[in-house]
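For reference, the structure I am asking about is given below.
With one protein chain withheld, the remaining protein chains of the complex are depicted in position.
Chain naming follows the written order as A, B and C, and within any one chain the residues start at number 1.
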Amino acid sequence: MRAAVLRGPKDVVLEERPRPRPGPGEVLVRVLSVGVCGSDTHYYDHGRIGRFVVEAPLILGHEASGDVAELGPGVTGLAVGQRVSIEPGVPDLTCQHCLAGRYNLCPDMRFLATPPVDGAFAEYVAVHAAFAHPVPGSIGDDAAALLEPLSVGVWACRKGRVTAGSRVLVTGAGPIGLVCVQTAIAFGATEVVVSDVNPSRLALAQELGATAVVDVRESSVTTLDRPPEVLLECSGHPPAIGEAIRVLGRAGRAVLVGMGGDEIPLPLSVLQEREIELTGTFRYANTWPTAIGLVASGRVDLDRLVTGTYRLEEAEQALTAGRRDDRAVKVVVRPTT
Amino acid sequence: MRAAVLRGPKDVVLEERPRPRPGPGEVLVRVLSVGVCGSDTHYYDHGRIGRFVVEAPLILGHEASGDVAELGPGVTGLAVGQRVSIEPGVPDLTCQHCLAGRYNLCPDMRFLATPPVDGAFAEYVAVHAAFAHPVPGSIGDDAAALLEPLSVGVWACRKGRVTAGSRVLVTGAGPIGLVCVQTAIAFGATEVVVSDVNPSRLALAQELGATAVVDVRESSVTTLDRPPEVLLECSGHPPAIGEAIRVLGRAGRAVLVGMGGDEIPLPLSVLQEREIELTGTFRYANTWPTAIGLVASGRVDLDRLVTGTYRLEEAEQALTAGRRDDRAVKVVVRPTT
Amino acid sequence: MRAAVLRGPKDVVLEERPRPRPGPGEVLVRVLSVGVCGSDTHYYDHGRIGRFVVEAPLILGHEASGDVAELGPGVTGLAVGQRVSIEPGVPDLTCQHCLAGRYNLCPDMRFLATPPVDGAFAEYVAVHAAFAHPVPGSIGDDAAALLEPLSVGVWACRKGRVTAGSRVLVTGAGPIGLVCVQTAIAFGATEVVVSDVNPSRLALAQELGATAVVDVRESSVTTLDRPPEVLLECSGHPPAIGEAIRVLGRAGRAVLVGMGGDEIPLPLSVLQEREIELTGTFRYANTWPTAIGLVASGRVDLDRLVTGTYRLEEAEQALTAGRRDDRAVKVVVRPTT
Partner (left out) sequence: MRAAVLRGPKDVVLEERPRPRPGPGEVLVRVLSVGVCGSDTHYYDHGRIGRFVVEAPLILGHEASGDVAELGPGVTGLAVGQRVSIEPGVPDLTCQHCLAGRYNLCPDMRFLATPPVDGAFAEYVAVHAAFAHPVPGSIGDDAAALLEPLSVGVWACRKGRVTAGSRVLVTGAGPIGLVCVQTAIAFGATEVVVSDVNPSRLALAQELGATAVVDVRESSVTTLDRPPEVLLECSGHPPAIGEAIRVLGRAGRAVLVGMGGDEIPLPLSVLQEREIELTGTFRYANTWPTAIGLVASGRVDLDRLVTGTYRLEEAEQALTAGRRDDRAVKVVVRPTT
């Protein structure tokens, strides 16, 4: 099969690779669409993310959909030809965290496109059958791939206990911020304020349902009328994080979604006096059924986020689309169509 | 002032009563709209509800909106002329339940139109300022009154932990069931099945967003494809309650909203094997801000439920509208307009 | 190996069986102690429990400890000779319930001594390595076996949200009731009232920390000074269940632990007016680490519950000990010592 392989920083080539064979409990998926994530571009640019280092050629891509091409031994719940969205992280299923339902914290997680596990910028990928989620016809191939970033938003809203009537601040209107706007509304939020520096993204946020936007080049979230109850921090920008926490109301919840370096200053006295809860987030768990329901019911529109589609041989262009066009939001690669 | 007074079963007359004077911390509200609730018609028909007996003439009506006509001593947060929705139950604020945030369980609750406390089928009513909730102009007078039944739906969804992607069964499509359909969707439910025996109400349920309806004269909730996760029981019909619990999936939640007599048979083995949680509900607490947000944002449409409006002198007709027309859903009395 | 086999109601014989071989991910455990549970005696007496029917010869016993005799392929976290407590139910690990952390609700659960899965009244049993929990030397063999019923109590307390200062009513002072007394105290309960008809069991309840006991032949739980906040229902006696729910305070939680037939009458109006939460329980999930901590720290004393020990060839006597002596609480079989 063909695969786009990262050989080193800024070095992606199309290679022939043997088609994977699905092991027991696995299915082979013919890949239809793969979203490009910030982590993919980070690996592409730097060859590493923190302690994860690309030491051998690596296939990127972990936001993927496809159809089932072959069943491994023992698989019963899926059929060849069935269209699926791939949940890219497969945990060991038996550690204390897995058994407690927080499998995202499994120390033995194997995650697509995270060294040394190859990803989905390829014609085929083998995945655990329980992590290949069937999708209905109402969800297109790209949207099926983008259930992965949608899961990040679903997880953020769960962690922040967003519910009917919540007032939410989303800092950062990149793909994850824009997904969070939509999930916050789908969870019932009635006020969703979004801040960013990019006017085209803020416009898109409004189109997707944000009730107010703040261009932080001109204004500040500190000028809000009413303090938000929940912060979904998607900027990863340390000064923005501190400022956003400071505008939260009493009993507020701050959910850290974006990455922002090893250490940031924390407004301790604000946390104490307002009894704010702050939580880190690490991927997601048990989000696909919810994400499928939200897209199938029309509550969330993922196709609206797609600003470019590429063939597999254009993988490098896909990986660099964001830097060429600040109106780019989410681009996808379609390896087999 | 004029008031519609219940003197005994099926005996309502218009009387002149002294205008109430707002005590310390209270406001006097000129009543603009009052919904007729099943409890009002029950008092009208029978002169009692369980242990609550109408022993002296009683003004009915507890779903009310109005504008502030006068401030009692010490009130600072409201202004004369401000339009408000009335939360009809005022607890003692200091018992263990109040201090813990579940003031609906306060043993010293004073609740409008519950003997011996007069209600709002009158030109004026005095209420605790903290329980007179200002409403924005986007919410009409009737909808402002109907924030009370909406609160029942909000409370039911909270108790049932309805959230994004939930699959919900609502049994009974009366006013409360129809409100629950809308709140379930507002809380993010992506499947809402409604059962009833009244085709016009089922049609309205669908119009309000139900994804499927079951006419239980012809079919049964036991034929659902997938078991619901949450039951919002609004029928109060004991056989329906048991049947509905039996269709819930594992880890399901059954929220009892309708009343249905002192004792009902409970499918114990189903509760055990599926580890179902069942909860009673008693009114609501801390629901007005959410209810206001849902209506103001257009998530919930209360006006669509209003099938009749009456003047104060027509209170008796309002109380009997439901028995005359099975297409009636919610009727309101407008005492001063 | 030798095994005590149930061939039909009241027909247990010692047989030679082939020693099981541990499959991939399994360990072979030499059984040191097995508790006799009410379900064992029920199978012995009736050959069935509800829909579970003993259609082929079955080895009973699911409360077991032992030491690791052999590692199956791929097992790394355990060593031969290590002493373990066996968690008797192994779920499929990948269904929606397993992934969400409630693996006790897995529809494909395989549970020891539940037809057609053989149990631990035998010299050896093969179990999934992740469900063979190492125990420290401070926990004896019998106590290690009885971590299983202790898990029932831990689960009940979690479901009832028992915490520091809770006031708890335990109905029924059989082995599970006595475990619940101890777990309630370990979870911080400061009042634990126990009801039963058996004075020796009530005396043991007091010895184990109950703050009050009610002999329901002479008195009633309705005479309590203060309503309990949590009911741990361990009697399975329908009239007792209804009565106990009626004494719960507002916002109380009723946890059904005992079985009591398919249907019971439920005091609906009490559930509604007091907004009581009632929950079924089905086995347990993620309880072994807690149970081990409670016994190792001396918070819970399981040895005190053991009123008889038997050799494997005395399995039938063990299964009938309860009917011969109403002072019997928990008896254990020691197959290899």
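In the analysis below, contacts are C-beta pairs under 8 Å (C-beta built on N, C-alpha and C of every residue); 3 or more make two chains touch, one makes a residue touch a chain.
Because the structure is a prediction, the values reported are computed rather than measured.
Of the options C:G165, C:P239 or C:G261, the residue whose C-beta touches the omitted chain is C:G165.
Across A:H46, A:R217, A:R250 or A:R324, the single residue that touches the chain missing here is A:R250. The residue from A:T94, A:T163 or A:T281 that touches the chain not shown here is A:T281. Counting over the whole complex, chain C has residues 154, 157-158, 163-165, 183, 186-188, 190-191, 211, 289-291, 293-294, 296-297, 299 touching the chain that is not drawn. Considering the complete assembly, chain B touches the hidden chain via residues 93-96, 98-103, 128-130, 285-286, 289.
Within the complete assembly, residues 50, 97, 100, 102, 104-105, 107, 242, 250-251, 256, 259-282 of chain A touch the chain that is not shown.
The rule is simple: only the chains that are shown with their structure count from here on.
A rotation of 180 degrees, rounded to the nearest 5, superposes the Cα atoms of chain B on chain C.
Comparing the residue numbers each copy contributes, chain A and chain C share more than half of them at their mutual interface. Look at where the CA atoms of chain A average out and do the same for chain B: the two points lie 40 Å apart.
A separation of 42 Å divides the Cα centre of chain A from that of chain C. Listed for chain B are no residues, as none touches two or more other chains.
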